[in-house]
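Please see the structure below; I have some questions.
Yeah, one chain of the complex is gone here, protein chain that is, but the others are all in their spots.
Letters are used for the chains, namely A and B, taken in the order the chains are written, and counting of residues starts over at 1 for each.
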Amino acid sequence: MEKKTTPIAKVDDLVIHYETRDGVVEAVNGVSFEILPADTFGLVGETGAGKTTIALAMMGLLPYPPTHIIRGKVEIDGEDIAKKSKNDMRAIRGKKVSMIFQDPMTALNPVVGIGDQIAEVILLHERCTKEEAQKKALDMLQMVGIRPERYKDYPHQLSGGMKQRVVIAIALACNPELLIADEPTTALDVTIQAQVLDMIKDLRDRFGTALMLITHDLGIVADICNKCAVVYAGEIVEIGTVEDIFDRPQHPYTLGLFASIPSLDKDVERLQPVKGQIIDPTDLPPYCSFCDRCDRCTEQCRAADPKLVEVSPGHFVKCIFARKEAD
Amino acid sequence: MAKNLTPEMQKINARRTKHGKVRQSTPGKEAWLRLIRNKVAILGMIILILLALVAILAPVLTPYGFDEVNMKDKLQFPSAKHPFGTDQLGRDMLTRCIYGTRITMPIAIFAVLFAILVGGVLGIIAAYFGGTVDNTIMRIIDIWGSIPGIMLAIAIVACLGNNETVLVIGLSMGAVPNMARTFRGAIFTVIDSDYVESSKAMGASNFRIMFRHLVPNAVGPVILAIVGLLGVEVLCVSALSFVGVGISPPTPEWGSLLSTGRQYLSSHAYLCLFPGIMIMLAVLGFNLLGDGLRDALDPRLK
Partner (left out) sequence: MLRYILKRLLWLIPVMVGVITIVFAITVLTPGDPAASLLDRNATQEQIDEVHHRLGLDKPVLERWFNYVVGVFTRFDFGTSYTTMQPVRDEVLAKLPYTLILAVVSVSLAVLIGIPLGVWSALKQYTITDGSVLFLSVLFVSMPNFWLSMLLISLLSVSLGLLPSFFVNGDWTGWIMPIVVATIGSMAQFIRITRSSMLEVMRQDYIRTARAKGQKEDVIVMHHMMRNAMIPVATSIGSGLGNALGGNMTVEIVFSLPGIGSYIVNAISTRNYPGMLGGILVTAIMFTVVNLLVDIAYVIIDPRLKSQITGKKASKRKLNQMLREQGVTV
């Protein structure tokens, strides 16, 4: 039984749509979860499943237009961010919640030195002089393993892995309560991925930051998360502790994801990719979105959209075949 | 079908998908579908199509001849009989403006075509062969381009003779550097791509690679530059005849109409008004089309 604390972030029945040239994309459809101070929460799903949209909504960074928050809310520290003023939101971003973006190549301003980009966030949230901010930025650089003499370098002089380190330094510079990492290693070379991930893990422990990790890599989730949710077409299809998801998965999509990763334990002839393409988010059905790719799909699946069912305490599955776990 | 569409979003959805979805088409078709859904581009195309019709139907549209002198009716202000008024020789200005379409537009179009031919070939060769060839060609292009296009055109036309062919050549020579750079840049963006490598590996000849693979894939920025250049050339044609080189008076080129009208500016300003509007419409047509194309060809815009 976990210690009862107030969640840092709580997402409640969030529905987000956005306009494109090809119609309305139903990016997020009724997502709810909460992140406690000690959590490392993994959000797993294919590209285009709406993971990044959820993260941006939590930062209050969705551009309007074209994005519309249809319903639901995001609470940071128990307060609804939709009710906050722009200034209050600015005070939260970078300070309470910060974010590491997917592509380090484009996440840094190409015409500003990397050190100053770190100092910028410190200067915004902490009462200090420019020199103090620069000094702290220098510390941060060293903390992420970049030599201080590179303070004045510009992003183009750094490798991808080093840029991501700078992005991480920016995100952690003000000691946030929640760090959202949106596919932090996807754009990096495989050899660098482990390094960066270890560093995130290490810094999380050192700063005591809650972490929300967005990824499509189940291995990473198993490695560092304690809770996770599997997202498909903007819906959470299965959520629970890492043990729930990895040891007792129930949703066909989760099972499919596991079948698609190579394993050393099992000797399989061929890996099974999840068949079919991710569903067109401008054209979701009113019933279970996964039907077209599901082996077990029946008439009943196409009759109504299934609800999340609690199969064991804290483990929810959005499938009509979900069964209570026998203790 | 949808999960959570509120009525408001349904309305947006209906508006957005009115013309059907474009995503699953080929890139060219997708761009085309986006283009015809782009109001700015449509406006530009309408203007250009109207001008083309005016040029083709000129004799039908007006009862007068473009050089029909009628000294009795000279310098008449716009009226029902002469909607654009008459000039100092009593010629109907509407007729002359209409026939001007037949002169300015083809010259501009041919000048651009010729510039594409010369500049395009130079640019493609430079980009494809690279190295010394590229360096030599582009240095020459840089020198060439350091003479403002319109000055080069005026010099060529004034020296080599006032006729349409020379005008086309002169104007296109002024535009060659622009076209060469555009084509070179466009080719460079695709030259390293995998399918060129694979066709080289398969032993396709240089020529084949150039025209089958490189050219179609670099089309976007080139189309934009060409449409932009068409507008510029219309301006140049009329600027040239305005300063008195290129098309000379009896021919009703818009710029030379303005040049004549300038002498009557203090008393008969309408003589200057209408030819200028015609020039502006033509250039506007190309510019609007170009702006619309830019949006349609930009894959990142949603």
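Assume a residue touches a chain if its C-beta (ideal position, glycine included) is under 8 Å from a C-beta of that chain, and two chains touch if they have at least 3 such contacts.
Predicted, not measured: the structure shown is a model, and the values here were computed from it.
Shown chains touched by the undisplayed chain in the intact complex: A, B.
Across A:Val74, A:Ile92 or A:Val230, the residue that sits in touch with the chain not pictured is A:Ile92.
If you put the hidden chain back, the residue from A:Tyr18, A:Phe41 or A:Phe101 that touches it is A:Phe101. Considering B:Ile223, B:Ile247 or B:Cys272, the position touching the chain not shown turns out to be B:Cys272 (whole complex).
Residues of chain B in contact with the chain left out of this view: 139-140, 142-144, 146-152, 154-156, 158-161, 231, 235, 238-239, 242-245, 255, 258, 261-262, 265-266, 269, 272-273, 275-276, 279-280, 283-284, 287-288, 291, 294, 300. Touching residues on chain A toward the chain that is not drawn are 59, 61, 65, 86, 89-95, 98-99, 101, 103, 106-113, 115, 120-121, 124-125, 131, 134-135, 138, 147-149, 151-152, 154, 156-157, 167, 170-171.
Here is the rule we use: only the chains that are shown with their structure count from here on.
On the side of chain A, the complex with chain B involves touching residues 15, 17, 19-24, 26, 29-30, 66, 68, 70-71, 282-286, 289, 305.
The touching residues of chain B, counted against chain A in their complex, run 1-6, 8-10, 12-13, 16-17, 21-23, 34, 37, 301-302.
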